[in-house]
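Okay, so here's the structure we're looking at.
Excluded from the complex is one protein chain; the other protein chains are retained at their positions.
Letters A and B mark the chains in the order given here, with residues in each chain numbered from 1 onward.
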Amino acid sequence: MSAEHPLLAHHFDDIEQQRGAETLGMWVFLATEVLIFGGLFTGYFVYRSWYPRDFEAVSARLNVLIGAVNTVVLLTSSLTMALSVYAVRTGRQRMLLHGLTLTAVLGTAFLVLKAVEYYADYRDGLVPNTAPFDAPEHQREWAEAQVSPQKVILFLMFYYVMTGLHAVHLTVGIGLMAWLIVRARGGTLSPERYVPVEVCGLYWHFVDVVWIFLLPLLYLTGTHHPADFTHFL
Amino acid sequence: MSTITQYVPQAVPPPPSEPGENYLNAAFGLRSWLLTTDHKRIAILYLVTVTLMFFLGGAAATLIRLNLMTPYGELVNADTYNKLFTMHGVLMVWFFLVPVIPVVLGNFFLPMMIGARDLAFPRLNLASWYIFIFGAAFTLWAITVGGVDTGWTFYTPFSSKSSHTNVIPTLTGIVISGFSSIATGLNFVVTVHRMRAPGLTWGRLPLFIWSLYATSIILLLATPVLAMALSLVIIERVFQIGIFDPSLGGDPLLFQHLFWFYSHPAVYIMVLPGMGIVSELITCFARKHIFGYTFVAWASIGIAVLSFLVWAHHMFVAGQAVYSAMIFSILSYAVAVPSAIKVFNWTATLYRGSVSYRAPLLFALGFIGLFTMGGMTGLFLAALGMDMHVHDTYFIIAHFHFIMVGGTVMAYMGGLHYWWPKMTGRMYPEGWSKLAALIIFVGFILTFLPQFVLGYLGMPRRYHTYPPEFQVLNVMSSAGASILAVGYLLPLVYLIWSLGYGEPAGPNPWGATGLEWQTPSPPPTDNFVATPIVTYGPYEYSPLEETELVG
Partner (left out) sequence: MVAEVPLFPEQASTIAGRVDGLLYFLVAVTGSVTLLVTVLILYFAVKYRRRSDGDRTPRILGSFRLELFWTVTPLFFFLVMFYWGASIYNDVSRPPDGAPEVYVVGKQWMWKIQHPDGQREINELHLPVGRPVKLILTSEDVIHDFFVPAFRTKVDVIPGRYVTTWFHPTRVGTYHLFCSQYCGTNHAGMVGSVVVMGEQDYDDWLAGTRAEGSLALQGRKLFLKLQCDTCHSPGPHQRAPLLENLYGSTVHLEDGGTVTADDAYIRESILYPEAKVVQGWRPIMPTFKGQLADKGSELTEEEALIQLAAFIRTLEPGQTPVRTESFPAPVGAPTRPKGKEPASVVVPERPPGREEPP
């Protein structure tokens, strides 16, 4: 029997089997995640097709500037993540550390911007309770647009749950990055020990892809005027 | 490396490991059990847990059937009755039927049957048990502090708006336990893909593994949708947002679609592993190669795929478009075909076999009979005009109990008895086990056959009182239930008894093929000293030279 690979867990026969299992495990997990978001997306699609006017009206009020910036941030973080995977497989330790750190930083930036956005939404009255509809000017505005309060609340519920669930996943991802950074600094990531980086990378890209779907669905259904961009500044 | 080339059923190869050292006595103490990563110990932990849930759900059923002895609901009041049938459904579906065969027999034997030392992710396996316990605790707590009365189907807007009971903690417990299912499914899929012994191609896998694999696909893809559907109900209850409430712009039918998208495939999660067990039992106790291996294997996959396409047959009278209902009706007939294929193949396996009437076979034959009857009544329900009459009546109750109890629980009993010597190193008492099988079979028929008649007569389900002319049939059903209860209590007693006093079992008391029988009973912690190399398919009970062609 050949000498055992130092990383080999006792229940695997060889290191290739172990790596294959770990990677397949992450892919299978991501498949279940697709179904979780899929359930939400289905609910959203149903109501979006029934109440197009109401949903578009609220969507137009969302902060598309922050949404756009966040998209750029997240896409860039996927780039740094991919570079981290490249770095660990080619033994570039500093590049790995920088890549992981940048990814975590960009992810955190996304969350910070999201928090700012949630606060701005709250100030704008875009929260799923009836408070916004008590103010007379809001009532007139919604009535002029022939939009119903319940449907506005429905949209906002989907908005917060979908982006909230996404943010939770992103937070977990940042936690994973932190763990990887600790391991990278401890020197336990190498071309031999690259699978943790790879599977976390898969997870990170998935979180990014979910956002790519969320953005147009939630933010871009209504028409946005150029003035909208300055409205939020 | 040990090599298995020519298997001769009667010879028993001596166990190569230390005599007496096995997974049970490798370490002692509570910590060694609660922090174990050994798939066999985790299976035993699950065994204890799901058995408890089974008897709790059974207690609820006992009270239900007692109440239904008289037409006027004199045992419990309406609210209590509603809570009882909800508790029965919730506990039995999510905390017994969905997990039981995968987490007990699957966890124990999947690695062994493919020649592996453990599952792909042993710590995830342990975590799944803790998640399951956590979810069960939530749900049991909700039941204890007042119960929940929505029915296990949680239809909105009653569950999201109207019910004044502990809906949220119950739903939370179910969602949590769903993650346990997902973890188990993930573990199984990765293990089967990556950890088969050398030479064990997909075409040589035992049919139990095929069925567990198909089950895992469903577990992985359907459970998340349930998590979402139930979470939306929780959100609606907490924030009073009208996701499913029509007066706030929502649609109650959306919940039904999301719920049944999971819950229909879920019933195949319950029955597919049972079918896998039956394939193992029939081949072993007829000592014959399975008839139509490829067809039976692919039938499992076919069932898994088609199961995702039929959910709205639970909604034929709920308000969907006529043409949509027709499509789901046709697809529901389609999903019946692979099940029928399996039944015919099992029957053909018995032909010219050498049939031994041990308890596991009796349970397997009981499965085939009762599952066939239940499945046939499924054909009734797939017919739109028939379903219109019997939907939401006792006909439906009888249909699914035939499949879940007459099917899954029988198969589980059969598998438990079959693999008991391997798991524990002890034989169960044969006489008592045969008696139990008989009592269960008779009790079952008496309990549920009258319910088909009751349903066609029009007795709706979830009724705690009923018109007096239905009483005779209800009394018959309750009488049967008392017999059934005895039938289930018997194995509880004699299986536990056998742990201390049962006859010690050798590695292969049945003379069965299969890698799990190549190890001592009970097996050592690592299952195999060295990974076996497989050059043979499963169920090779006769020499290759004697292959006969039929038809």
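By our rule, a contact is a pair of C-beta atoms (placed from the backbone, for glycine too) under 8 Å apart; a residue touches a chain by one contact, two chains touch by 3 or more.
Being a predicted model, the structure only gives us computed values, none of them experimental.
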Option from B:Thr51, B:Thr465 or B:Thr535 whose C-beta touches the chain left out: B:Thr465
Among B:Thr36, B:Thr49 or B:Asn82, residue touching the chain not depicted: B:Asn82
Chain B, residues in touch with the chain not shown (by the definition above): 10, 73, 78-79, 82, 149-151, 155, 157-158, 161-163, 240, 246-249, 251-253, 286-289, 291-295, 316-319, 322, 325-326, 329-330, 333-334, 336-337, 340-341, 343-345, 347-348, 350-357, 365, 368-369, 372-373, 376-377, 379-380, 382-389, 391-393, 453, 456-458, 460-467, 469, 472-473, 511, 540-544, 546-551
Contact footprint on chain A, counting only the chain that is left out: 53, 130, 133, 139-140, 143-144, 146-149
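Basically, only the chains that are shown with their structure count from here on.
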Whole-Å separation of chain centres (CA-atom averages), chain A against chain B: 36
Residue ranges of chain B touching chain A (in the complex, touch as defined): 116-122, 182, 186, 189-191, 193-195, 220-225, 227-229, 232, 235, 239, 241-243, 248-251, 254, 258, 526, 531
Touching residues on chain A, where the partner in the complex is chain B: 10-13, 17, 20-21, 24-25, 28-29, 31-33, 35-36, 38-40, 42-43, 46-47, 50-51, 128-129, 148, 150-151, 153-154, 157, 161
